[in-house]
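Can you read through this structure? Questions will come right after.
For this view, one protein chain was removed and the others were kept in their places.
Chain lettering (A, B and C) follows the sequence in which the chains are written, and residue indices restart at 1 in each chain.
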Amino acid sequence: MPEAEYNATELMIINAARLLKDGDQVFVGVGIPNLACNLARRTHAPKLQMIYEAGVIGARPNRLPLSIGDPTLVSGALSVCSMFEVFSLYLQRGNIDVGFLGGAQIDQYGNINATVIGDYFHPKVRLPGSGGSMEIAAWANRCYIITPHQIRRFPARVDFHTSAGFLEGGDARAKTGVRGAGPQAVVTNLGILKPDANGELVLAALHPGCTYEQVQANTGWPLKQAEQLEYTAAPGAEELRILREELDPQRIYI
Amino acid sequence: MPEAEYNATELMIINAARLLKDGDQVFVGVGIPNLACNLARRTHAPKLQMIYEAGVIGARPNRLPLSIGDPTLVSGALSVCSMFEVFSLYLQRGNIDVGFLGGAQIDQYGNINATVIGDYFHPKVRLPGSGGSMEIAAWANRCYIITPHQIRRFPARVDFHTSAGFLEGGDARAKTGVRGAGPQAVVTNLGILKPDANGELVLAALHPGCTYEQVQANTGWPLKQAEQLEYTAAPGAEELRILREELDPQRIYI
Amino acid sequence: MSKLTSLSEAIRQHVHDGDLVYAAGFTHLIPFAAGHEIIRQGIKDLILARATPDLIYDQMVAAGCARKVIFSYSGNPGVGSLKWLRDGIQNGSLEWEEYSHFGMISRLQAGASGLPFMPMRQTGALDLEKANPLYRRVQDPYGGEDVVVVPALHPDVAIVHVQRADSEGNAHIWGILGEQREAAFAAKRVILTAEEIVDEDIIRSDPNRTLIPSLVVSAVCHVPWCAHPSYTQGYYDRDNDFYLRWEEISKDEASVKAYLDEWVYGVKDRAEYLEKLGKETQERLKPGVRLSAPVNYGSY
Partner (left out) sequence: MSKLTSLSEAIRQHVHDGDLVYAAGFTHLIPFAAGHEIIRQGIKDLILARATPDLIYDQMVAAGCARKVIFSYSGNPGVGSLKWLRDGIQNGSLEWEEYSHFGMISRLQAGASGLPFMPMRQTGALDLEKANPLYRRVQDPYGGEDVVVVPALHPDVAIVHVQRADSEGNAHIWGILGEQREAAFAAKRVILTAEEIVDEDIIRSDPNRTLIPSLVVSAVCHVPWCAHPSYTQGYYDRDNDFYLRWEEISKDEASVKAYLDEWVYGVKDRAEYLEKLGKETQERLKPGVRLSAPVNYGSY
């Protein structure tokens, strides 16, 4: 493996991009997920389509969007609809293949907290709240989470269920009847966690140079390993070139 | 009263127009209601606005519209929305002042049948059905009915409640909680019926030359008279001129 | 990825015996050419759903394509009745399911939104609610009046005509919108017919006008004059003469057969129909030009 230089953000973006399939309809936010989608489009998934919760379908931005509602997403897009329409006709209707999620805490069963640290009514730290993530986590066919691997971000149980992963595990999610399959991968700077048959996040892959012990030390529950632990390929030169030269030349996110 | 010549349709249109107020937002069909609205706009109600169930707001047609969805209603209109939107944002929301209704049968309490003569499941004569009239009768602030006065059109009870007038009378309509005040007048070629305090249609006005006996002979229930029976003014020369020369010069409806 | 195909191929692939078909359009953009192709292909036992069945469903019923209709107003708009639907209902040969307009389009809205049902306020008129067991009631959990609800409708196939689309099926629609969009999002498969196939750049120049995205479209067919004798805003007027004539034609079986033989079975496709219709009629129905004022999206 050549020793290409890359940072943690680049590593996460590139590994997230690799999870996307050609033709995926992706509900996407700005920043890292946006870069992952654009990277996938320029490599293995040219027919991937980006849908923004602001109601923009098939954006073709001329510059790196700085907010979820950046005007560059609108000019030259295929379609623009209202927020109610994008949540009902696209997301709730089941037209979204992939949703990206983030949050302050992700737990053992892939549940996310983006609402509050501490008690909801007497918050220790008040976070921004759900936005669309409650619905994205439930209704997109599959979801991905991208986050740095730090122990405070990976507690065994989240303080608040902003959006549903596999709840308490087992068939808890299936029993709610929500249509989407839930979080399929958590991409971090150390590796990739994936749910096992019980909905518990286990270590599925390690990035180059990372160890199980390192991941366990940054995870708040006894972390199982997948039966077939994998090792991700290091970011390729071409992936890095596209990311650095074409997608974020000013290094705003990377 | 000068003996201007006019026919029954002109008489009904002109009397219906007089019931409209300046600034009324009117949910209107083609034909006679459309002509009544346009006549009102050119006489005492210049700010009256016409809204079509096809989703057209503030039409400014260049020619007499021949169907409820005539393209001349769209070109130059103020706004066009979907059918779901016009029924929800305008009608159900309570933004419509006046609705016009028609049907094969109108009964003693202003209920309308536009669905079926005979049994619903074994129809003697199958009629077109509700269209939007079920909602218009319920949710427009007030409704008007324009119809020729014939005994078969005015039974004591309709065979089928396509849209609600005052139901069985008394507080029956109020108890359903529907927002609109219900039918406020039935304009015929003989006179005008209006609901009394009990919701029963009574003779409120006679057109020139018409008599109570004539109206009763064409009405399927013992017809009461309003305490203050009125006599409508004959169609004026200017009303007739506008109707014949400007609104329907080819005499398609009149 | 282009989804362009001929209308006959699209019908063959996406409309099957017994399907629930929703050919959309409230007086505007009614896809007559698709109805005629269904008749030509002899497809049977269809459930034909439309707020306003219009002449096209009367023709399809007359041609023996349908076993059931779902509707909210069954008339010849501005003219009279639809004889074949009416007789079929009266003599029991045609099943039917009936709503008010708002009930009907609320079924599509629920289907398009991925909801199991849509609520609406009570109307005080109970007879249709009693006659159609799919009307139900739900308590308002905030203490108000009960609401009436109708279940989601998911047509097997929606047929939607539009002014212009790109080859992938991203479509601009203007003028009366009827239930075009709701039908497209509610259906399992969508056949999109368009007056014009345009470059993607035209679509992308005005994304707010794109009411139907490629995402929900199964096939795109270039079918000029698809809606005749109905109309397409900006392209041609309604052929009101034909709407009046159908009142006569539909009166007896022989004249209907003669009409179908001449105008449906007797032509291969809409191009032949159009040729047969003649330049003079086309000219008569062409409107003058009245363009929208442009808007600036800005280059960012």
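Methods note: a residue touches a chain if its C-beta (ideal position, glycine included) is under 8 Å from a C-beta of that chain, and two chains touch if they have at least 3 such contacts.
A quick note: this is a predicted structure, and the numbers were derived from the prediction, not measured.
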Omitted chain - touching chains that are shown: A, B, C
Options A:66, A:217 or A:237, residue touching the unrepresented chain: A:66
Option from C:17, C:45, C:95 or C:140 whose C-beta touches the chain left out: C:140
Sole residue of A:82, A:150 or A:211 that reaches the chain not shown, by the stated touch rule: A:82
Interface with the unshown chain - residue positions in chain B: 25, 47, 49, 56-58, 60, 62-63, 70-72, 74-80, 88-90, 92-95, 139, 179
Chain not shown, touching residues in chain C: 114-121, 136-142, 144-145, 147, 149, 151, 163, 172, 174-175, 177, 202, 205-206, 208-209, 233-235, 237, 287-300
Contact set of chain A toward the excluded chain (per top definition): 30-31, 53-56, 66-71, 74-76, 80-84, 87-88, 91-92, 111, 115, 120-126, 128-135, 137-139, 160-164, 167, 173, 176-179
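Simple rule for what comes next: only the chains that are shown with their structure count from here on.
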Chain separated most widely from chain C, comparing mean CA positions: A
Distance from the mean Cα position of chain C to that of chain A, given in whole angstrom: 40
Chain centre separation (chain A, chain B; CA means) in Å: 58
Computed distance of Cα centres, chain C from chain B, in Å: 29
Touching two or more other chains - residue numbers and ranges from chain C: none
